[in-house]
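Just dropping this structure here.
As you look at this complex, bear in mind that one protein chain is not there, while each of the others sits in place.
We call the chains A and B, going by the order they appear; numbering starts again at 1 in every chain.
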Amino acid sequence: MNIYKRSGRATLLATGLAAAVSLTAGIANAADEVIMAVPTFLTGAGAPAFGVPARNGAEVIIEAINKGTLPAPYDKSGKGLAGRQIKALIYDESGGGAKQVTEFRNKVQRQNVDLFVGYISSGTCAAITPVAEELKMLTIFPICGTPRIFEEINKNPKYVFRTMGHATADGVAEAHYVKANMPGVKGYTGINQNYAWGQDSWRDFDLAMKQLMPGVPASDKAQWPKIFSGQYGTEISALMLSKEPLVHNSMWGGDLEAFIFQGAARGLFRKKKLLFSVADTSVYRLGKKVPTGVILGARGPYGIFAANVDTPLNNWFRKVYIDRYSVPPVGGSYQAAQGVLAAKYAYDKAAGMNGGKFPSKDQVIAALEGATYQGLAAKVHMNRSNGHQAATIHQIGILEWDKEAGEPIMTKVTTFPADCVMPPPGVNGTEWLKGGMKGAKC
Amino acid sequence: MQELIVILVDGLVFSSYLFMVAVGLTVIFGVMKILNVTHGSFYAFGAYMSATLIGAYYETDWPEFGGFLAIFAAALIIGVFFGIVLERGLLRFLYHRDEHIIVLATFAMFLVLEDVLMMIWGTDPYYAYEPMALLGIVDIAELTFDVYSLTLIGLAAIVGLGLWLGLTKTKWGKLLLAVIFDREISQAMGINVTVVFTVTFVIGAIMGALGGAYIAPTISVSPGIGVEVIVLAFAVVVIGGMGSIPGAMIGAVLVGVSRAAAVHKFPEIELFVIYAIMALVLAIRPEGLFAPAQARKI
Partner (left out) sequence: MRYLDKTVVGLSIVFVALVFADFFMAEWMRFIGLQSLARGAVALGLLVLWRTGLVSFGHALYFGFGAYAAAMLTLIGYHDAFLLVFAGTLSAGVLAFFLGFLLRRYRAIFFALLNMAFSMILYGVIVKTEELGSTDGFSVLTPTFLGYAPEGEAVQTTLFLFTLCFTYIITVGVHLYMKTTLGSMSMAVRENEIRVEYLGYSAEKVIHVKYVFSGLVAGFGGAIMALAVGQVDPDSMANWNVSGEFVFITILSGIGNVGATFIGAFVFELIRTYAFEYAPQIWQFILGGSLLAIIMFLPDGIWSLFSRFRKSEG
């Protein structure tokens, strides 16, 4: 063993440790900025479908907030959040709940983050909620499907908000749409990824169908492919052999696209009526390859559904987004942007109530609780779960290909009011569905 | 009856997929006794390269069927490049180390390559559906199948048979068998084990890449596809007997057909089929169904 090598390694380690220690000293928070952590999927399968579009949407809004270029109704409140510039820390949401909780604590305590606007996966949101409350950290979930956040995990949130409707709304809106547009349907089956989102989506749709169309039977052979399996030949055969004409599908990302390629090649979409819960994430990317005539949702009035919303705010957003990323914004982009706008709205409103001075965290929270603010596609009503859970209109339609424009468009769109598809304040989603959706205003 | 035929066809297609995914792993393990986690990266790089080359090919107005050449070219490029770089640049320094350390090293390399993949191709998915569209459809038992997926059965058969013949009937194959049986004696007898190892690793890498390259037209080539393949390939190889090519084939058919039956009859249990078979086989025959016998050295 030669000595030179040995000491070289020791020095390397010592330098490394010294660097690590010096880095732990923490980063000073400049007084004139707001540090906003934006966790989103930057790696893995969630990145192209949700993570990257969400990051892009958030970036467009954050930049406009900092420059003060947001159109009405956000054009009068000046630059930044209550006058302070946003410093965004965008980082990866991959790796599961435990890793994200660690990262959350790191960001709060070592990088002095002022608020979080992010998280896409229900699993991460579920893990973060108790920690955010414990650390008293203002956290806005722009996406996340599961209703459990405020129904089970924390029934009295103080610091955690969610700025879009939860997954119950998807199943209910889909069932309403089927009832109105396919009244004679003979039965339904499903193909959903075998993990929490797929299981919840199927359960909610199934429960809502049992209430709205009680005579229509569900298949006992709904398909449960493993998530990220990518090979659906066998499942497609089974679906084509099944007697039910309607197929519920909540797949997303690469799985969804693989399913579409393999299904289209075999004529599945001509033989069965497909209902896609979140396929809007892929429609622009697939272009001409999109299956037409299928029922499509986007978890609310987002993405392709917002293509024709003619407001200055939405027109500006689409233009900036398409100019910069050369693809139209999808659901995730809209939803993340909507989350950042909630921060803009709350900080500015709180500053207004604070005599124009920069507001405290409690004032920001008070300003957002129960508020109604303008999102890109629709108004957002923070009127569930003590004013921490949003409700918006919901839209479902039929996907077609517009030959003249050369892009996919939504037709036969039905808009459902928020109070039609979301359970009333204080009511558990599953119980509401089982009890016949009492109090729904459609 | 119709269902039975469909289960069989679906099962064989999926088995062929499993075999293509697993064969590279078993070749490398058989000769080098290395459980190669980087296999997942070969698969992913093969798929990306294939999608890129197919895309480029159909930009030109060359004959449509030439697109298939792009698939094999992609597998060759990726396999040869990564095979040589990894074996010569990393693994050869580790041959004297514990086998678990080598597994971990390939795991580390896999993590590195996952991010290299994203640096090269970004996070947006790639599509290469032309070859699949080109071959059209066929009806079997009154059900439509796409021909491309069915060709997978042929490819798997050719690859399996080719490797098996190459191993048992050629001079090279016999050298390999000698190395597999006793590496030190072979070296003493004048076999250039270093070259044997490099060539084996390259062949295994080409097989891994070919799996990805051939599947690429049927999927959305996007981040994370390599991870899923690793566990799947492990399971097939373990069931068949590590290092055995006929074993990988039988293992793939066993899993593929059982899974197809589960999807058609009891879709709820689909998730467990592969692990249940794996645990069962290991509990009864720990070396797998077709493991080569090993001498006991005292």
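We take it that a contact is a pair of C-beta atoms (placed from the backbone, for glycine too) under 8 Å apart; a residue touches a chain by one contact, two chains touch by 3 or more.
Remember, predicted model here, so these are calculated numbers, not experimental data.
Trainee: Which candidate, B:Ala56, B:Ala108, B:Val138 or B:Leu161, sits in contact with the chain we can't see?
Mentor: B:Ala108
Trainee: What is the set of subunit B residues that contact the non-displayed chain in the whole complex?
Mentor: 35, 90, 93-94, 97, 99-101, 103-105, 107-116, 118-119, 227, 231, 234-235, 238, 242, 268, 271-272, 275-276, 278-279, 282-283, 286-287, 298
Trainee: Residue by residue, what part of subunit A touches the chain that was omitted?
Mentor: Touch set of subunit A with respect to the missing chain: 6, 9-10, 13, 20, 23-24, 42-43, 90-92, 95-99, 101-103, 105-106, 108-111, 122-123, 126-127, 129-131, 134, 146, 148, 152-153, 194-197, 199, 203, 227.
Just so we're on the same page, only the chains that are shown with their structure count from here on.
Trainee: Please compute the C-alpha centroid of subunit A, do the same for subunit B, then give the distance between them in whole Å.
Mentor: Distance between chain centres, rounded to whole Å: 36 Å.
Trainee: Across the complex, what residues on subunit B touch subunit A?
Mentor: Of all residues in subunit B, those touching subunit A are 2-3, 6, 9-11, 13-14, 17, 114-115, 118, 123-125, 127, 129, 132-133, 137, 143-146, 148-149, 215, 218-225, 227-228, 259-260, 263-264, 267-268, 270-271.
Trainee: Name, in rising order, each residue of subunit A that touches subunit B in their complex.
Mentor: Residues 42-45, 47-48, 51-52, 194, 221-226, 228-231, 233-235, 237-238, 240-241, 253-254, 256-258, 261-262, 265-267, 285-286, 289.
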